[in-house]
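Could you have a look at this structure, given as structure tokens, before my questions?
Only one protein chain is missing from this complex, and each of the others stays in its spot.
Up next, chain A:
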Amino acid sequence: MFKKYQMSFLLFSLMIFFMIIMMLFIYKNMTFILEVNLLSINTCEFSFSMIFDKVSFMFVTIVMMISSSVFLFSCDYMKEDIYFYRFMWILLSFVLSMCFLIFSGSLLFMLVGWDGLGITSFALIIYYQSKDSLIAGFHTMLINRIGDVFIVVSFFLFVFLGHFYYYPMCSTALTLMTILSVASLTKSAQYPFSSWLPAAMAAPTPVSALVHSSTLVTAGIFLIIRLSMVIPMTKELSNMLLLLGAITCLLGGTAAIYEFDLKKIIALSTLSQLGLMVFTLGMGLTNITLFHLFMHALFKALLFLAAGSVLMMSFGVQDMRFLGGISNSAPFSIVIFNISGFCLMGAPFLSAFYSKHMILEKMMFSSMNILSIVMISFATIMTAMYTTRMMKSLVWGKPNIKLIMKNSESIYFSMIMLSFFAIISGKYMWSLENWFLECVFIPNYLGMMINFFVLMGILLGLIMSVNNSYMWSSMFFLAPFYINSGKLLNPFLKNMYFLDYGWLESFSKIDIISKVSSNFSILLFSWPIFINSFFRSFIILMIIFIYVMSY
């Protein structure tokens, strides 16, 4: 009995330990660097290095906080599973890799954490041994490998510099910054590489709570933050981040409106928030990005845990059309779900209010083009819309399936712990660290407009009915390179179309089928995508064109 919870206790005590050290580092404003030189060839040093400063201790405290709750939650969520301990050990190795990444000060040490995250996340996604999980796992792994290619490319440039550290990099290392930023975008699921995040929801819910909401996807953003502390960003790089962040934010929000899968909606909301973070990085506000990253990690993990407790009741049914009336059968879970939902919207005095509103106010304050402001404002409205829709579907009506209440104390305790932090941490962080504070001078009506956006989103979400759209449900925009890759890879696929259930099938199904079927079945098979193919390409190109021209 006790053995089950020991990992959670361990992580909780580590959280307390790191929290005390974090206070000390913030109070004294200290930074320690630990260097171990492994090898020197000519003038190049191959060395491991670790940075201990307030940023790394804050992040590791948040990671420990979330992971202790998630471990406690999964003790009950996964207790029926025959490979329970295997699951726990993989999850623990994931947390360890994340800690390596957070404390890393050189690229070599960072790579240990980076690839550790890649491998363990693959192992966790394919944990349920079904075909869909395998496809999702390969999808995730292959896109993350694109990022690894960029990191390997950056190795050569580091050799030219003569060392592998982040911190003594001079401001001329701009190429390096650009390459590592692109690598970060793959990990953080930004626009051209964002298809893996909704696919990765094939993993068990505790994994989604830990990996795909708060830790793994923030690794890329954390890397950019670390680098931008020493290298100022160029205008081109800032523009790229602004563009990709705004597109991801808007499209993630739009897709969430048309989605019915509970976990996928939360995943798409993560995508939207990550877009907002990258957008903030593009504005050059690393401190607020970090603040929003922490707040988002807390409330999104809570949202996943609350959704997980609902899924426990429904025996894995995730479709919102089956669910409903959960306020009667599990009032506590739905209260937690609503708290985290309001955090996501940026409702006043909850944690994300302090970060999200500051981002939006800084956006209004900056001299940015009107188009990006409009895009992010729409994304804010959409966030409130789909969150309200999600709450409405779960709270109102009656379920179409039998829901059986079987939640236990460990699930409640993990959710209470996280919800406590999700409510107070915004104000707490502000009072703890002045670095997160920014001055904004905008007219009163612009400040009030943000609240108006949220209210409008809630109203629209309440009156919105069910949507049906092939264009948005197929998530074409998340996979612009892959959905039609069959055409590009035709010579390569010529000898592969007879293979059964290869992992390429999910990408190039349509073209493989068209080789072996009649005209009618091609039309039948590719009908929804066939109609919208021109339209969707046109819209995407228009958005990019207008955006680039407006700079």
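By definition in this document, contacts are C-beta pairs under 8 Å (C-beta built on N, C-alpha and C of every residue); 3 or more make two chains touch, one makes a residue touch a chain; residues count from 1.
In this text, contacts and distances are computed from a predicted model.
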Omitted chain (choose from "Exosome complex component RRP40", "Light-mediated development protein DET1", "NADH dehydrogenase [ubiquinone] 1 beta subcomplex subunit 9" or "DNA-directed RNA polymerases I and III subunit RPAC1") - UniProt protein name: "NADH dehydrogenase [ubiquinone] 1 beta subcomplex subunit 9"
Per the touch definition above, residue among A:45, A:115, A:148 or A:261 touching the missing chain: A:261
Option touching the unshown chain, where A:104, A:318 or A:355 are the choices: A:318
Selected residue (touches chain absent from view) among A:13, A:175, A:328 or A:400: A:400
Where the missing chain touches chain A, by residue: 82, 128-133, 202, 258-261, 314-325, 392-393, 396-400, 465-466, 468-470, 473-474, 517, 521, 524, 528
